[in-house]
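This part shows chain A:
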Amino acid sequence: MNLLVLMIALPLLAAFLLSIIDRASSFAARVIGPLVLLATAAIGLSVWSQLGDAPQAVQWGGFQAPLGITLYADQFGLLFALAMTIGTLLLWPRSTGNQLRSSSLALLLAGTGSGLALSGDLFNIYVFYELMTVVSYGLIASRGTSGSFASTLRYLVISGFGAALALAGIALVYQATGTLNLAQLAQVAPEKLNNLQGFAAFVLMLVGFGVKAELFPVNMWVPEVYATASSRVSALLAGVVSKLALLIIMRLLILVFHQPEALTVLLVLGILGVATGELAAWRARDLNRMLAFSSIGQLGVMFIALSIPGNAGIFAALAVAVHHLFLKPAMFLLAARWGGSIRRLCGAAKTSPVAAGLFVLLSLSLIGVPPLPGFWAKLLVIMPLLTLDQPLYYFAVFIILAAASLEANYLFRVVMKLYDKQPTAVPHKAHATADLATAVFLGGGLIAAVFMLVPLADRLDSIAAQATDVSTYIQTVAPQSLEGDVQ
Partner candidate 1 sequence: MTALDNLLLISAVTLVIAVLAGNSRVGGWLVTIMYALQGAALMMMSGLGYSTLTMVQSSFSIEVLSQQLLWRFDALSWFFALITIGAGLFCSWFASGEWGEKYRDNGGSLRLFHGALALNVFSMLVLLASGDLLTLFIGWELVSWASFLIMALAGGKAFGYAMRYISYAFAGAMALLGGLLLIYAEVGSFDFQSLKEAVPTMSSATLWLLVVLLTAGFGVKMAILPFHLWQAKAYAETPGPGAAFLGAISSRMGLFAFIVVIVQLIGISRLVEMKIPFTFLDAQDLLAWIAVFTIIIPTYIALRQHDARRLLAWHGVGQTGYMLLGIVIANDLGSAGGLMHVFNYATYQAMLFMVVIAVIHRTGTSNLNKLGGLFTRMPLSYLAMLVGIIGLAGLPPMNGFVSKWLIYRSLIVDGSPLLFLGAVIGTLGTILSVYKLIHNIFLGQLRVEHVAVREAPLSMVIPMMLLAAVVFVTGYFPGLVLDWTSAVQASIGIPVLAHHLGGIDMKGGLDMIWIVSVLLVGFGFGTLVFFLGGRSKRVHQLDNYAGGHFLTAETRYHYSDNFYPGLMHLIGPWYRNSFEWLERGLISAVDTLSTAMQGLYRNAHPSYLLLAVVVFALSWVIV
Partner candidate 2 sequence: MHFFELLVELLLMPILAFVIGLAMVLMMRRIGARIQRRVGPPVLQPIYDIIKLYSKETQISHGLMHEIGIIMAVGGYIAAETLLPVPGLDGLADKGGAVTLAYMLMIPALGMALGVGQCANPNGSIGISRALTAMLAYDIPFILVIFGVSYVYGTTNLAEMITIQQQQGVASWGIVQMPLLALTALLILPAIMGKHPFEIYVAPAEIATGPMVEMSGKFMGGLFVMQCFQLYTAGVIFTTLFLGGGLYWITFLPKIFLVVAIPMSVAYLFPRYRTEDVLRLMWKWPMLLGLIGLAVVMK
């Protein structure tokens, strides 16, 4: 028995019962969501503290590993599960119209996200992923504007398309191996999936799961959605949800697909993502879409990092992802009041100096100015890229560096506007206290990271090492299979 499943089950239960509770007491309905998430976060933290170097595997329903569905908790997965839970808690969506539904959706998102991060079964991942997608449709549409509906629909088209492809990819994998359990797949993959079919399955799944990870070219929904969704939802999607999709791709890459071509596909798509995202952001005239495009670029960097073979790539991608996890939500929170034309931002620093200062800090970290954490993350990506000594990798470095200078340019154009002394016609609204406090908390995390750089890097390194330890994975999930029939 393991309490870990409660991280998933409790939020779902609460979501189911929320409307019934609301009938009894609307106050209870309001507080129960955050309370449940607090509880799950506590569970997650307690598991984290006892985890150490030994990952844990839990079987849903107690069935044997290849037959039942596995829940695999290593630091890697648990980190993102916790990020999901705590992130949702921090970015608890506020809807003017229908708080009850938003709360249910938030609970569902937290539960699903945790499950996605911890799941050890391919089809289970697919189902979790679909659920998360549906929940995010709801979150986006909960703003209630016609634009949010239209962008949700367009998102749905791309997402549905991708999901079907991912399903086809799963079918190909099952056809080749006859199993869906990641541990068992990891065992048989070198033999059975190291061929064209395996590669096709990877590309299909990459495209499918890449939709949420803002992978080029299935990221066309990003600018529309982030511009129409409420800023907290954008923060959740860009900050946390995209990282979970990335986590799936990382898991697949580590455990199942070892083709060198797979890495090249990631590299090419990553480069395209960085180039298109950052270039498009350069010309964006409203903050939301600028952040959206920049987030595409950042995710592209993570894909480039993933294309580095071995532990270094996972470490780098993890570092960039964790950095982005802190940074993008804070930026979107600031954009809550500053959305709209950048030109309108003239002098906004006067009304909200803290927010403006925070924006500067976040921008500096985003473009990678030492000693802020963004710099170290970027360093981690570029250093191994150059040692690979291949033209395409060199080109990737060039793209990353060029993109950073573009980033500096457009972000500081915004900063300049913030500090511009010319008055604007419309007075600026100050940020909501909760938004600002959350953003400051996240920004504070970045600063704290500067001072804890060394332990932080060590910790991330050990997480990455644990994540890439395939044999431990197999042994933890199915200890007996190592002795028996390894085909």
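Everything below uses one rule, namely that a contact is a pair of C-beta atoms (placed from the backbone, for glycine too) under 8 Å apart; a residue touches a chain by one contact, two chains touch by 3 or more; residues count from 1.
These made the cut because all candidates are chains of the complex that A comes from, given by their letters.
The shown structure was predicted, so the numbers you read here are calculated from the model rather than taken from an experiment.
Comparing candidates 1 or 2 against chain A, the one that touches it in this complex is 1.
Chain contact summary for the complex, chain A toward candidate 1: residues 158, 161, 196, 199-200, 203-204, 207, 216-223, 261, 265, 269, 275-277, 279-280, 282-284, 293, 364, 367, 369-371, 375-376, 379-380, 382-383, 386-387, 389, 397-398, 401-402, 404-406, 408-409, 412-413, 416, 419-422, 453-454, 457.
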